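Every protein chain but one is kept in place in this view of the complex.
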Amino acid sequence: MTVVLRRIATVVAVPIALLAVWWMTSAQSTSYYLPPLSKILSTFDDVWFNQRFLDDVVPSLLRLLVGFSLALVLGVALGVLVGSSRAVRSYCEPVLEFLRAIPPPVLVPVLMLFAGIGDTMKVLVIVSGCIWPILLNTVEGVRAVDQVLSETCRVYRIGGRARLTTLVLRSASPQIMAGVRQAVSIGIILMVISEMFAASNGLGFTIIQFQRSFNITEMWTGILLLGILGFVLSLAVRAVDRRVLRWYHGQRRTHLGAR
Amino acid sequence: MTAVLGLAGFATFLLLLELVPRVGLVSPEYLPPLSEILGALADEVRTAEFWQAVGDTLRGWSLGLLIAVVLGVVVGIFLGIVPVLREFTASTIEFLRPIPSVALIPLAVLVFGTDLGSTLLLVVYAAFWQVLVQVMYGVHDVDPVAQETARSFGMGWWSRVRHLVWPTALPYVLTGVRLAAAVALILAITAELVIGSPGLGNRIGSAQSGGAVATMYALVLVTGVLGVAVNLLARLLERRVLHWHPSVRGEVAV
Partner (left out) sequence: MTSPLDGEALLQVRSLRKVYDARGRVVEAIGDLSFTVGKGELVCVVGPSGAGKTTLLKCVAGLLPPTSGEVVLDGLRVTAPPPGMAVVFQEYGRSLFPWLTVRGNVELPLKEKGLPRDRRTELVDEALRAVDLTEAVSAYPWQLSGGMQQRVAIARAVAYEPRIMLMDEPFAAVDAQTRADLEDLVRSLWQRFGVTIVFVTHDIDEAVYLGGRVLVLSSSPTELMDDVAIGLPEERDQLTTRSSPEFARLRAHVFELIQQAKGVR
């Protein structure tokens, strides 16, 4: 019983303490920029959980979902192609390294030329940012498929599509997962930026509107919401990772334990 | 052979950039041919404003990175060394870390307007987490037996940090610096682009809204070059510093 209590304590003690400090120090705050936490929390509801949720939050999340999914499919497909051949890899590497070094937000004005300021542009921005960690990590994962496992597949004549799914993709999945994790955080950033820069609706757009019209408290609720979103998505990724890579974590634990 | 192929790949890329708009696959209004972009770049390089912008970006990047690294190392070592603290702050870190730094943009605009301060707020916030996480991994990696030995010899905490914790954590710190350097550049340019603080990002925004398409692409290329340079620099630093370092630890997948 005490073990469970202790575990709960370790998780919530510091956050609660920090929140308490924030609450108390901001309570008497007359600072323009920092409204009392109590006020922020009470307005949170009114600001977000109404029509605005459907008009702004949902479209943003949908764009993120679509953009990320496209990046995942394209990134893995291209990554497998590039990673499977040493020649192709050497050929593409410098170009890929250069392209991925371009800060993704910079592509917002570029893509605006092609796609205006609508949904297409935003989705394209997300895809163009998210694809890099996925692609590059897939290449790494495919490259590092175990030699002995590969020969085993040849011996038992496991080839073609079966080899791709049962060997290559599974073997590369830890790397791909690492790329997915990075892609999710980049995706959120790009979703917000594309909306802050040029948009007519969305989470980022709404928050920046609050700031421009000096609705400070509402602005803070927006920041809070973004924080929660980031946190929830990271939990989701962690959950997927635990499920899909159960074998990987188990294997690592066994090997590390033997150290 | 690898180098030859790599060069060929790069050459192909440049060729495509030149030909695709010329042939009309993509309208040259949206994507000017490479020669035009390079021409615009040549013009840019001749202006003082360009170099001013580069300097501004680098200033925001380096200052923000420095602050983030110092903070990250100090906090990371502190939280990592005291075992109770590590346990208790884990949940807080896991919550704060995924908060997108761009969420702070409205706040930055309010408080700092379009000054360097806005850039720094974003850069420091994002880069700090990269460093912190790696430093904490590094401190965690310290051999507990060595710690016990040091303590039994009466080594104070400062000497333990200097002689035991720091050398063990150093490779991780450098990994953190490398990751933070890349993130810092991205956030610096983002801040400049979205908020309008001085720098390359700002210049790109102006070029785009002013219709100077070729110039915009030229500046995008420059940011890419900067990104590659930052990455190379970080790896060079890593190799240099760790050259005489006895440990050979790999990067922890974050």
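Things worth noting here:
We just call them A and B in the order they show up, numbering each chain from 1.
Rule of thumb we're sticking to: a residue touches a chain if its C-beta (ideal position, glycine included) is under 8 Å from a C-beta of that chain, and two chains touch if they have at least 3 such contacts.
Being a predicted model, the structure only gives us computed values, none of them experimental.
Per the touch definition above, the residue from A:6, A:86, A:154 or A:212 contacting the chain not shown is A:154. By the touch definition given at the top, chain A reaches the unshown chain through residues 146-149, 151-152, 154-158, 162, 166-167, 170, 173, 247-248, 250-251, 254-255.
In this section, only the chains that are shown with their structure count from here on.
Residues 1-2, 5-10, 12-13, 29-30, 87-92, 94-107, 109-111, 185-186, 189-190, 193-194, 201, 204-205, 207-209, 213, 216-217, 220, 223-228, 230-231, 253-254 of chain B are the ones that touch chain A when the two sit in their complex.
Within the complex formed with chain B, the chain A residues making contact are 10-15, 18, 33, 87, 90-95, 97-110, 112-114, 174, 178, 181, 185, 188-189, 192-193, 196-197, 204, 207-208, 210-211, 216, 219-220, 222-223, 226-227, 230-231, 233-234.
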